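As you look at this complex, bear in mind that one protein chain is not there, while each of the others sits in place.
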Amino acid sequence: MKLSRKVKDILSWYESDNPGTKANLARILMEGKLGGTGRMVILPVDQGFEHGPARSFAPNPAAYDPRYHFELAVEAGLNAYAAPLGMIEAGASTYAGAIPTILKVNSSNSLSTTKDQAVTGSVSDALRLGCSAIGFTIYPGSEYQFEMMEELREMAEEAKAAGLAVVVWSYPRGPMLDKVGETALDICAYAAHMAALMGAHIIKVKPPTDAIFLDAAKKTYEKSPVPNLAELSGRITHVVQACFGGRRLVVFSGGESGTVDSMMAMARGIHAGGGNGSIIGRNTFQRPKAEALQLLSDIIGIYKGPAA
Amino acid sequence: MKLSRKVKDILSWYESDNPGTKANLARILMEGKLGGTGRMVILPVDQGFEHGPARSFAPNPAAYDPRYHFELAVEAGLNAYAAPLGMIEAGASTYAGAIPTILKVNSSNSLSTTKDQAVTGSVSDALRLGCSAIGFTIYPGSEYQFEMMEELREMAEEAKAAGLAVVVWSYPRGPMLDKVGETALDICAYAAHMAALMGAHIIKVKPPTDAIFLDAAKKTYEKSPVPNLAELSGRITHVVQACFGGRRLVVFSGGESGTVDSMMAMARGIHAGGGNGSIIGRNTFQRPKAEALQLLSDIIGIYKGPAA
Amino acid sequence: MKLSRKVKDILSWYESDNPGTKANLARILMEGKLGGTGRMVILPVDQGFEHGPARSFAPNPAAYDPRYHFELAVEAGLNAYAAPLGMIEAGASTYAGAIPTILKVNSSNSLSTTKDQAVTGSVSDALRLGCSAIGFTIYPGSEYQFEMMEELREMAEEAKAAGLAVVVWSYPRGPMLDKVGETALDICAYAAHMAALMGAHIIKVKPPTDAIFLDAAKKTYEKSPVPNLAELSGRITHVVQACFGGRRLVVFSGGESGTVDSMMAMARGIHAGGGNGSIIGRNTFQRPKAEALQLLSDIIGIYKGPAA
Amino acid sequence: MKLSRKVKDILSWYESDNPGTKANLARILMEGKLGGTGRMVILPVDQGFEHGPARSFAPNPAAYDPRYHFELAVEAGLNAYAAPLGMIEAGASTYAGAIPTILKVNSSNSLSTTKDQAVTGSVSDALRLGCSAIGFTIYPGSEYQFEMMEELREMAEEAKAAGLAVVVWSYPRGPMLDKVGETALDICAYAAHMAALMGAHIIKVKPPTDAIFLDAAKKTYEKSPVPNLAELSGRITHVVQACFGGRRLVVFSGGESGTVDSMMAMARGIHAGGGNGSIIGRNTFQRPKAEALQLLSDIIGIYKGPAA
Partner (left out) sequence: MKLSRKVKDILSWYESDNPGTKANLARILMEGKLGGTGRMVILPVDQGFEHGPARSFAPNPAAYDPRYHFELAVEAGLNAYAAPLGMIEAGASTYAGAIPTILKVNSSNSLSTTKDQAVTGSVSDALRLGCSAIGFTIYPGSEYQFEMMEELREMAEEAKAAGLAVVVWSYPRGPMLDKVGETALDICAYAAHMAALMGAHIIKVKPPTDAIFLDAAKKTYEKSPVPNLAELSGRITHVVQACFGGRRLVVFSGGESGTVDSMMAMARGIHAGGGNGSIIGRNTFQRPKAEALQLLSDIIGIYKGPAA
């Protein structure tokens, strides 16, 4: 496989990683319809853990079968498929080599009363299952944030030494944050930056709103306003900047179930802002497969077009 | 031993497991009167830990002797016998090879004021005692759920690497749940699904009621109603679906002491709904042995019959 | 040394243990004046930790010297001597081979405000000091019970792998229990049963009263009354039954300082009930040596006589 | 590279360290425009973690790119560059050998509600990235101080064994301290002394005010007054004295953004008082590069001049 110039350039950002990790990043970046463009669409299926099976799969019961998601990701020509241990175990052999996988190694659930997650997978699991990366969620701002960061640090070090990539879901929450704060621009950029500082190769955050939450940050944002703040693309650009001036891959989640139009608009904003792509779960596997494939094809089309 | 087509098919679900684990799953599935059918009846004897010795064994004092339970399981032609360390140690040599054993590696008791369990056995113990699997209880929803899940993760990884199977007791409880919630259909399906996501080979849950507990889930269940919700078989089918669309083994506990009729009805519902069998403790060893053998024979008869 | 038929029979109960552990159990059971009978008298000296030096040794100042207790145990022809690290270290070389020792590996003290103990010795310590067993206290019912059980589990596994025996002091206490509850028959039997389930070779509990404490257990005890409940021997028999139907060794502590008559009566009850003996500390070493030797001789005489 | 007499003398203070650690200390002390003088200027860039990306880098957006800081440190002729994992990883290969680096291995953030930090890097990370030292923050006085000190102890032991130097940021805070207390002279000297006692090679504290905070210390300071207390240089001398009578390297942070004049005055006070230099972040990388280089050149000029 000949790497594209774009992918070679991206790999050069990760100058301290070993060849194994670079190869796994390359596998993800070169896979599927967006292979070689530096843009990615990733399928994450951890909603069964987060919200329960029926809320996740009842709208499209075929999706109860873990093999469904491997197939969807392969057929749609996505870059990677991310899921917890059991979901990956249930198809890793059948689909070995068919699509890069990301083992989501920690998980929360709707019965929890704390802003924390349980570690539910390991680097050894990722290796024996042929995964290209581990995925880990941190909740910056939570009472458990330091423990989560320390768990990430240990697993990331082990993953990197084993030639795996590290994908960090950085979702701010906790006593200092309300619902507005969790997706405010300053908080989102801060969360993305912390993931970068922790050594993430790929950073996943939510698309930010135009709110500025921390009082201590307002002065800065008044003095150095974010260009094009009212547009998603402008806010994406700020988050990209917070990821080492654009030298770390950053993708954005699709959020709660939305209309096709809102999904397309979001992808356009991410692409125009210089984000590296989308990570979309419920909005794909909860639709009938044909609809999901069409939606993914359309989104991929946006990312294949010019960014401006 | 020639594996049945059914068992071969079930083993194919566990495509990421090593041959050692598959062999132990096969041993359990091929054992006893239901050997080869894909259905199982398992004898669990952890009630001495949970409720104390007299409440467990005084109704049938012969059961104070750990050898009684090995004999009961063997004579009844069951698939496996599950118990804590001391109970297994007390008969593992005498009955070596006579019945697959499951070492229950964590335990609670009636003197506890927290919804947690102590780890009371290890994978090394399971190996030196010739067990086919470890059994682990999680309490999804408990304040200790993440710690329990992390303990399970570590032990399951170690067990799988050693060629053992992993059986997970998934019993929801905790601050968000009342008694109705603990056995509500959505919660039960969720608990089973989480066990599957954690990598369990065999999942044990309680038979669900027809309640839907979580507000966030009610909309889903209204929009996508569970067929045949009023019947146990319909609810079992939903739980089976939550176990990777039926690609994980799921067995149901017998609950508190019931009449023979209620036990038979429950087995009929489990069987009709596609569940993989029963795990019955008190309702067998608290009866005189002849009665217990008759009851188990009758239940096995149900599972040998047609599922519909 | 030729093992008695009785000891061979007892060793057969421990069918999952390695020859090293069986040999150490045999050493304890074959030692002293009760050697070979299956009955034991053990000297425990952990009162200095529990109550302080003066409350323990001021009544008989010779007992401040750790060598005193080795000598007492040897001269009295006891089966074993149990003490914390420092006490064993101070005489283990002088008395090497003279008496089996049990290293008490956790300890509490009168200045504590929590129902927990500190781990104060290790399996490695027991091995380097030539001990035959480790001794560990659990407080079933305490807020710390699960941590204590997990510590016991780890140390017991290590001890068994190293050919040592495991003696468990099982003393119920905690938020659900008052003073009546701590020695009630149901609780005492439960505590003994839990120790057996944890894999203890020798179980130490307090002699039970005739109270039944847990509401949930009362129905059971009404339906299946304990024969001879009013007599200590009847209650001992119930505790013995809770220890795997009499297939685990169980000894009873002497309690607070009592009269010679009360001590003799207690030994008679234990013996008649089928208990395996006494573990007596304060009531021996706080008396002048001659008196202590006479008392121990009398108690041993009871255990050498017919059981009832 | 021939070491200066001054650096040789400083290395002699660290008589218990291995040649690897001494070599790394020498690398830092011999680097840049102050090489060989025993004085240092270090660039720390952990503000992105502490305050977020925009508050750190928006004033000078070129600084979003981690390579900017390596370049700034090299061009300015500084002694070392300190930053968290991600920042170092993003340039360690390009600038390998160009400037000694200090891996900041723990980090806090503005969303935290506790006075603690997460461990976010390791000694292995420092080694694979070619760093000369690890940097660790302790908060003496915090409810988490003992845990932080124990983390430091472990990492420092590992770092020293691997031939790395250990830099300790000692920032007092916690329930006994208010804002005055955190920078009071007695507290600052105490914090520096504790870092020295923990085995730090280089100690970083804030420049102290002339307040004496602890009642227990006031008597001492009245009886043995600090000479020249009103001048920064006098207070610096007291902190230097608290660092083993001047036999440990101690540098002072630049504090919040200040004017050029205030920065120069501070450097003059540090130099006159016998401090080993400045560690300046925001005040350099938040200015345009040319201004920052001029400021650093001027500060270096002070440290090259006579100390009195």
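Which chain is which? They are A, B, C and D, in the order written, and residues in each are numbered from 1.
FYI, a contact is a pair of C-beta atoms (placed from the backbone, for glycine too) under 8 Å apart; a residue touches a chain by one contact, two chains touch by 3 or more.
Predicted, not measured: the structure shown is a model, and the values here were computed from it.
From the options C:L111, C:A230 or C:A290, the residue with contact to the unseen chain in the full assembly is C:L111.
Although one chain is not shown, part of subunit D still touches it, namely residues 13-17, 140-141, 143, 145-147, 149-150, 153, 157, 161, 172, 174-177, 186-187, 189-190, 193-194, 196-200, 214, 216-217, 220-221, 223-224, 238, 241-242, 244-245, 247-248.
Residue-level contact of subunit C with the missing chain is found at 48-49, 51-55, 58-59, 61-62, 64-66, 84-94, 107, 109-114, 116-122, 124-125, 128-129.
Quick note on the criterion: only the chains that are shown with their structure count from here on.
Because subunit A and subunit D carry the same sequence, their contact can be compared by residue number, and under half of the numbers here are used by both.
Rotation angle for the C-alpha superposition of subunit C on subunit D: 145 degrees, rounded in steps of 5.
Separating the CA-averaged centres of subunit B and subunit C is a span of 36 Å. Inter-chain spacing, taken between the CA centroids of subunit A and subunit C, is 58 Å. The multi-chain contact residues of subunit A, meaning those touching 2 or more other chains, do not exist; every residue touches at most one other chain. With chains as nodes and touching pairs as edges, the resulting graph is an open line.
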